[in-house]
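Written below as structure tokens is the structure these notes are about.
Only one protein chain is missing; all other protein chains are in place.
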Amino acid sequence: MSITRQLSPVAKLEQRTVVDLITKGKRLDERGTQDYRPLTITLGIIEKANGSAQVYLGKTKVVVGVKVEKGTPFPDTPDEGILTVNAEFVPMASPTFEAGPPDENSIELARVVDRGIRESKAIDLSKLCIEEGKKVFMVFVDVYVLDHDGNLIDAAGMAALGALVDAKMHEFSVKDGEPVFKDKVIPLPIRNYPITITSAKIENSIIIDPCLEEEQVMSCRLTVTTDKDDNVVAMQKGGLGVLTPDELKRTVSFAITKSREMRSKILPKVN
Amino acid sequence: MGDKEVRLLDKNGLRVDGRRLDELRPLKLEVGLLDKADGSAYIEHGKNKILAAVYGPREAQPRHIALADRAVLKCRYHMAPFSTDERKSPAPSRRELELSKVIREALEPSVMSEYFPRATIDIFIEVLQADAGTRCAGVTAASLALADAGIPLRELVAACAAGKVEGKVALDLSDIEDKKGDADLPVAIMPKSNAIGLLQMDGSMTEDEFKEALDMTVNACRKIYEMQREALRQKYHIVKEENELIQQASATAEVQQ
Partner (left out) sequence: MTVLAEKRQLVAPGELLAEGPYFAGENTYREGTKIFSSRIGLADVIGNKIIVMAVKGVYIPRLDDIVIGRVTDIGMSGWQVDICAPYPAMLPASETPMQRGRDMGRRDLGRIYGVGDLMIAQVIAFDRTRDPLLTTKGRELGRVTSGRVARITPAKIPRIIGKKGSMITMLKKETGVDIVPGQNGVILAVGRNPDQERIAVEALYMIEREAHTSGLTDRVKAMITERNVAKSVG
């Protein structure tokens, strides 16, 4: 059951401040309307995970860990590994997060990040087969939101990509239906690099990377995920507002351009 | 992927079910078929069979979810266990939770919820048989159910998906096209305001293909909107005598006992 959420905790006066600034092309933190907040991405911070990344996007903090474990393949893809993405909005991250099973927002985030990775075929799942129909490797991508100051989707998307690119596993051969691991460590078979770009609509302006206060004022958001060849692989409109077809086309166009810039920020971390 | 290759387009460019690339599947709408619900509608779209019902506005339950200045919308999208090829567990899946959210966000902009502060409007969508495009068909039916319940709306919401099949942009994917095609783009729009309330995409499309698919589905939604209006007219066709009575009652609020 999806329920309309409580009103924004932001007073009308504060909302007007955000709106007035944006109509002048400015934002609360002196950014331009098409700029991301300062971004720091650190790979490999969790040694026990196969891969990990920490993203600080402004004050938003997200950690993603990748674990690779044995599992059973799906019957219709018996020779492919399995990707699964999960997101936890841990209670410490925001006064509005409660402990408990994932709510619709964390489920939506996980599924949007999943779509980007899956539809761009970022992981070559066919290289993760151990024994066809019996055993494959499962790639668990777990998103941990630690501090919510807006645009969790992009922070999670970037951290997920970083964690996948950072992820390593032991080279393996197969004997009697079980993997036999060698000493040599190889990266996960990653061949595409999806980037999520989220825009928010406030009155008639469309801004990139909304911070929390901007999210509390926005009418809706649009997330566009593109791959390394400028293909759009996933999109998600969220929020109670609406977009015209023209606004959609312009936003998608800009997202494709912006994603090239953001991709180069994450990729040089890996050689 | 291993299994036998299925051609989705034949040598004439026609699809598996014989449709052209820009053709809608057959669509049928019926309004007000349930007794207990305040509003209801039923849609058949391709092999989709989906029922939508609305209760409300009614007292907020539990009280604490109520909003002081407008109604709360509660939306549940759910698939019956027998609706899909393989039986689906009745417990709500993550997909159903996500779809409940995006569907609510598609319908809510059309509802004039400020008329009913502290109340709730409950929307239930049950997929009895699924054939790709269930969220769009659900939105189309739910919008009619809201109108049927007499809830004030800015306008109706119509929804349809477009996609990409063997490299070509195609309208209203069927089940096999959704599974084996290249991309899927469900969209819901309030046609008069040109306002899109639901938009998702998965697959792979260039920017130009996206634009083509968007235009194609927005056009189809306008056609579906006309069908919605026709379904309402069918249900609410009123004869002159009642016309006059309603007029009279509206003019004088007296109750004769």
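Observations, loosely collected:
By letter and in written order, the chains are A and B; residue numbering begins at 1 in each of them.
To be clear about the criterion, a residue touches a chain if its C-beta (ideal position, glycine included) is under 8 Å from a C-beta of that chain, and two chains touch if they have at least 3 such contacts.
Note that the coordinates shown come from a computational prediction; the quantities given were computed from them, not determined experimentally.
Remark: the absent chain touches shown chains B in the intact complex. Of B:Lys47, B:Arg94 or B:Arg118, it is B:Arg118 that touches the chain left out of the display. Between the chain not shown and the residues B:Asp38, B:Asp131 or B:Asp175, the one that touches is B:Asp38.
Of the listed residues B:Leu9, B:Ala80, B:Leu128 or B:Leu153, the one in contact with the hidden chain in the full complex is B:Leu153.
Residues of chain B in touch with the missing chain: 38-39, 56-59, 69, 71, 110, 112, 116-120, 147-156, 190, 192, 228-229, 232-233, 236-250, 253, 255-257.
The rule we apply is simple: only the chains that are shown with their structure count from here on.
The centroid of the Cα atoms in chain A and the matching centroid in chain B are 28 Å apart.
On the chain B side of its complex with chain A, the touching residues are 1-3, 65, 67-69, 71-76, 94-95, 97-98, 100-105, 108-109, 113, 185, 190, 193-207, 210-211, 214-215, 218. Put simply, chain A touches chain B in their complex at residues 1-4, 6-7, 76-79, 102, 104-105, 107-108, 110-111, 115, 118-120, 220, 222, 227, 230-245, 248-249, 252-253, 256.
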